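Of the protein chains in this complex, one is absent; all others appear in place.
As written, the chains take the letters A and B, and residue 1 is the first residue of each chain.
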Amino acid sequence: MSASDAELVRQAQAGDLAAFTSLVLRHRASLERYATHLLGRREEAEEALQDTLLRAWRGMARCSDPDRIRSWLLSILVNRCRSRLARGDRLVTGAEALGPLDRAWQAPTDEQAAWQEEINRALATLPVDQREAFLLKHAEELSYEEMAELTGTSVPALKMRVSRACDRLRRELEGVYRGR
Amino acid sequence: MDADRTSDELDPVVQRAIAWLREPVAFPERGGVEAALERLPRLRRRHAVTGWPWLAAAAALGVLAVGLAVDRPGAPDGDTVKRVRFAVDLAAGEQVALIGDFNDWNPDATPLRRERGGWAATLPLAPGRYRYAYVVDGRRLLADPSEPLADDEFGTPTSVITVPN
Partner (left out) sequence: MRLPPVRLALLLIHGLVPAALHGQDPRLTARLSAGTAQAVQALADSARAGGLPHEPLILKALEGVSKGADSARIVTAVRALVGRLQGAGQALGPTATEAELVAGAAALRAGAKPDRLASLKSLRPREQLTVPLSVLADLLTAGIAPERAWTSVRDMASRGAADADYLALRDRLVQPGASGPSRPPPPAEYPPAPARPNSNRQDP
């Protein structure tokens, strides 16, 4: 029987890298999904994820509620994504300039690809705080109380952001959807 | 208000978007969180002496060691890991690998993949200075023609890359 999150957290806090790895892999879907949809590009998401996991590993001792490790990891990721957006693009010089990541591993149909493009486009029209709130609420299925703790924003404010995000997405996507 | 509705109660077009947003995102092999996890063992070794066993030993010796950083600090909190692309134009050769400070100079750790006209690999690197070289077909050591040469104590071609903050 596999170890619980809380057990793995305690082991990771004691310096067990394998336990930390297990924890991260267990929650990878949430982390990779949030970072990609918030930042809009896989390569940006990968950098934010790397930042996040470095900080999480170094700061494991600060995880005070091992049963809620996913929220804890997401809270670090949310902050790293915010920092990334606030700073804008970073320069990498010396090596060849970064190009887009290969997409060879995924081959959606043309229709799916088009729909995904539309969702990405619609998401990108949302202000960051609304995008953040929408993804945490509906993609990651956190409660408003969890979101409040994670983002430092009040529940009423978060509800307003989610509501506005839903309105905006509906308007952006309606014309596209009806055409299908 | 939409905010209090569950996903199932929202407008169908928004529901459809949510369904897609809930699906796992695919990353290339060794991408996503795996790329970050690969880097952690190096950090762990660097900081091993600051872990709990050391604090326990120090306390037992009656020496207060709380908060000591025996190793020099690693990357400052503000540093961001960068994805750095290594690419070399080599028409000939069956396999090319990268060896350097970022992979313990292990020729098996970072094979490059074939691309049109050459070979490439992308690695997550913290800001810093890294020595490296390419190994071609397991037999030849090459410096990187696109980066400065490093001074080498071992008499072999070695390049250096500096990853900025």
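Basically, a residue touches a chain if its C-beta (ideal position, glycine included) is under 8 Å from a C-beta of that chain, and two chains touch if they have at least 3 such contacts.
Just so you know, these numbers come straight off a predicted model, no measurement behind them.
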Candidate in contact with the missing chain, chosen from B:V13, B:V33 or B:V136: B:V136
Touching residue (missing chain; options B:L37, B:L112 or B:A126): B:A126
Hidden partner interface residues of chain B, rising order: 42, 45-46, 49, 57-58, 61, 63-65, 67-77, 99, 101, 104-107, 126-129, 131, 135-136, 138-151, 153-160, 162, 164-165
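Everything below uses one rule, namely that only the chains that are shown with their structure count from here on.
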Distance between chain centroids, defined by C-alpha means - chain A, chain B (Å): 20
Contact footprint of chain B on chain A as seen in their complex: 14-15, 17, 20-21, 24-25, 28-29, 31-33, 36-37, 42-43, 45-47, 49-55, 57-58, 84, 90-99, 101-102, 104-106, 115-116, 119, 122, 135, 137-139, 141, 158-160, 162-163, 166-167, 169-170, 173-174, 176-177
Chain A contact footprint on chain B (complex, rising order): 1-4, 7, 10-14, 16-18, 20-29, 31-33, 35-37, 39-41, 43-44, 47-48, 51-53, 75, 77, 80-87, 120, 122, 124, 126, 146-147, 161-164
